[in-house]
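Here the complex is missing one protein chain, while the rest keep their positions.
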Amino acid sequence: MGIYIQFLIDVLSLGSLYALMALGLVIVYGILKLVNFAYGELIMVAGYTLFLLGGSPFPWLAMAVVAVLMAVLTGIATEYVAFRPVRSKSVTAVLITSFAFSTLLQNSALLFISPRARTVPLPSVFSDTVMIGGAIIPLRNILTIVAAALLLTVFSFIMKKTVLGLAMRAAATKFTMARMLGIPANLIITSAFAISGLLAGVVSLFWLGRIGSVVPGIGLEPLLVAFIATVIGGMRSLQGAVLGGFLLSLIVTTLNYSLPPELLKFRDAFTFSLVILILLWRPDGLIKGPATGQRT
Amino acid sequence: MNNSKLITLAAVITPVVLLALASTALGFPVFERIATLLLINMILVLGLQVFMGNSGILSFAHIAFMGIGAYTSSLFTIPLQMRGMVLPDLYLVVKPILLSPYISIAIGALFAMLIAALVAYPLMRLSDAAAVITSFALLVVMHTIMVNWSEVTNGPRTLFGVPKATTVYLAACGAILAAIFALWFKESRTGLLLRAVRDDEVAAGAMGANLSLLRWRGFVLSALMAGFAGGLWAHFITSFQPTAFYLKETFVILGMLVIGGSATVSGAVLGTFLVTFAFETLRATENALNSSSVFPLQMVGLTEIVLAVAMIVVLVLRPSGIIGAEEFGAIVQKWRRRG
Partner (left out) sequence: MLEIDGIELRYGAVKAVRDVSLKVHKGELVTLLGANGAGKSSTLKSIAGVLKPVRGTIRLNGEDISSLSPEQLVRRGVAMVPETRDVFPDLTVDENLQLGAFSRRWNTRAVEATRQQMFELFPLLAERVKQPAGTLSGGQQQQLVIARAMMSNPSLLLLDEPSLGLAPVIVDKIFEMIVALRQSGVTILLVEQNATKAMKISDRNYVLSLGRVAAEGTAAEIAERSDLKSIYLGS
C-alpha cells in the first residue's frame, strides 16, 4: 500500500511542477506562436537570487517572493530583448535570439557568480517528512501539489473570468482582430511574459527545493520538460500543457520505479523515445487547441 | 550549371584553398590548427544549412550526428593494443577490427546518416515549432546515450588514442565536397520544392505528406555531412568527451550559420570564417586578460556572451544574415549588370 501512495504523490508532485512549467511556455506560444528558449533561465535567476539573499536576515518567504519577482522581471526583459525587436521578422529569428539570450544569461551567471554549484537557502519545512498510509512522504511534495492546485485555480480564474484573460485568449486565436477592437498588443504580450515568469518563479522554489543548489545550467532540464510536455499535450492548448505535464511525470516516474538499475541511467532516452512514439501517433499533440490564428 | 552558380562555387572554394595553403606556408602550427578546425566547422555549418536553409526548420540535433560520426569512426581506428585501456568493455565483435581512418570516417558518416534516416521520420511530420522542440529533445537523448554507453564511448570520460589522420588539406577537401553537396541539394528538385514552400504555410499544407519526405531527405543529407565532420574532427583532436557534442557547440555553429545567412551556401561559408576569427580573437583576449590579471574576475564565458549579443544584433538588423537570399554568384552578376 505504501508504495502506491508514494508513487501517486511522486507523480502528482512532479507532474505539478511539469504542468506549471509547460503552462508558462504555452501562454507565450499561444499568443505569439513563438518559442521562448530563455524560459529555463528564469529558474536559474530565481535560484541565484535566493543564493545572493542567503545571508540576509529576512524570513525565507520574503526571499522567495523576491526570487519569484526576479523571475517575472527577467521574463519581461526577455520580451524586450529577444522578442520585440524580431517578432515580426521570422519564427526562426526569435528562436535564435531567445537561445542567444539564454546563453547570455547563463554565461553571465558563470562570469559574475561562479561556475560551481551554490547552495540556496530553503525553509526547514522542505526537509520535513510526513507518514501517509505507511509511506514516508517528503512534506515538500505535498506542498508542491497544494501550491500547484492553488496556482492553477487562480490561473484558470484569470483566464476565464477577467477581461485580461479573455483578451489574452482572444489574442491567442486572432491577434490582429483583437488589436482592431482596441486591445493593446503590447499589454497582452507583456502580461503573457509576466504570467509565464510567475509560473516559472513558483516552480523554481520547489525545483530548488529538490536539488538544494543552483548552477548556471540548471534551467536546461525544466526547459526540456516544458518543451516536451507542451509538445505532447498540444501546443495550442492551455489544458493540453497541463495534461502533458502530468503525463510526462507519469512516464518518468514509472520508468524510475520500473527500470532495472543498469538501464536507469538511460531513463531520459527511454522517456523521449516514448514521447516520439506519442508524436508519431498524434503529431499535433493530444489536445487540439482552438482554430489556428494568424501569427502577429 | 550556369554562370552564377559557377561563380558561387569558385567564391566558396577559393578562400578554403587559400586558407589551407596559407596556414601551412606560414609555418605556425597554431594557424594550421585553427584553419583545420575552421574547415571542419564549415562542413558542420554547411550540413546545417542543407537542412535549415532549405526547410526553414531549426534543428538542434545536428551536432549529435557529429558525435555519432566521431565515436563510430574512432571505434575502428584506435590501435588494438590501446583498446583494452581506452574501452575496456568494448564488445568483442568490434574489438579486433582495425580499419584505415579514411574508411572509418566514411563508415561513421554513413552510420550517422542511417540513424538520422530512422529517427527523422516521426520528426518530419511535426509542425515547425514542435519539430524544433523535438530536435532539441533528440539532442538530449543522444547526449545521454553518449554519456552512458560506456562500452562504446568510455562514458563521460575522455576517449583517447584516436590516431591523427586529418590534415588541413583533408579538411579542405572535405569542406569543398560539403560545399558542392550543399549547392547541389539547394538546386535539386527536392531543394527547390522545399524552398518554394518554406515560408508559405498554406502552400506547405497543400503539399501534405510529400513535404515530410522532402524534409527527411534534407535531414538525412545534413546528418551525413555532420557525421563526416565528426569523423574528421575525431581524427584531428585525437581525444574527446561527450560534452563536445552538446549545447555550447550547437550554439556556436548556429551562430555561424545565422550570422552568415542561413538561406545560402555563401552565407554558411562567410559565417564560419567570420565567427571563427572573432572567436579566436576573443579567446586570445580572454586569455591575455586572465593571465595578466587586469580584472579581478576570471573572464570565463566572455566569448560566448559577445557571440550571443552579436547574434541578437545581426538578427535585429539583418534578420536573414549578412548574405541574405542570394548566393554570392547572383550578387556578383547583379553588380555586373548595373555597372
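All chains are identified by letter, namely A and B, in their written order; residue positions are counted from 1 within each chain.
Here is the rule we use: a residue touches a chain if its C-beta (ideal position, glycine included) is under 8 Å from a C-beta of that chain, and two chains touch if they have at least 3 such contacts.
Everything quoted here is computed from the prediction, not taken from an experiment.
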Could you tell me which of the visible chains the hidden chain touches? A
With the missing chain put back, one of A:Ile5, A:Leu52, A:Ile142 or A:Ala170 would touch it. Which one? A:Ala170
Touch with the missing chain holds, among A:Arg84, A:Arg118, A:Arg179 or A:Arg210, for A:Arg179
Residues in chain A touching the chain absent from view: 163, 166-167, 169-170, 173-174, 176-185, 290-291
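By our rule, only the chains that are shown with their structure count from here on.
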Distance-wise, how many Å sit between the C-alpha centres of chain A and chain B, to the nearest whole number? 31
Over in the complex, which chain A residues touch chain B? Could you list them? 29, 33, 35, 81-82, 85-86, 89-93, 95-97, 99-101, 103-104, 106-108, 110-112, 115, 220, 224, 227-228, 230-231, 235, 265-266, 268-269, 272-273, 275-277, 279-280, 283-285
Tell me, which parts of chain B touch chain A in their complex? 52, 56-58, 119, 122-123, 125-130, 132-134, 136-138, 140-141, 144-145, 148, 199, 247, 251, 254-255, 258, 262, 297, 299-302, 304-305, 307-309, 311-312, 315-316, 319
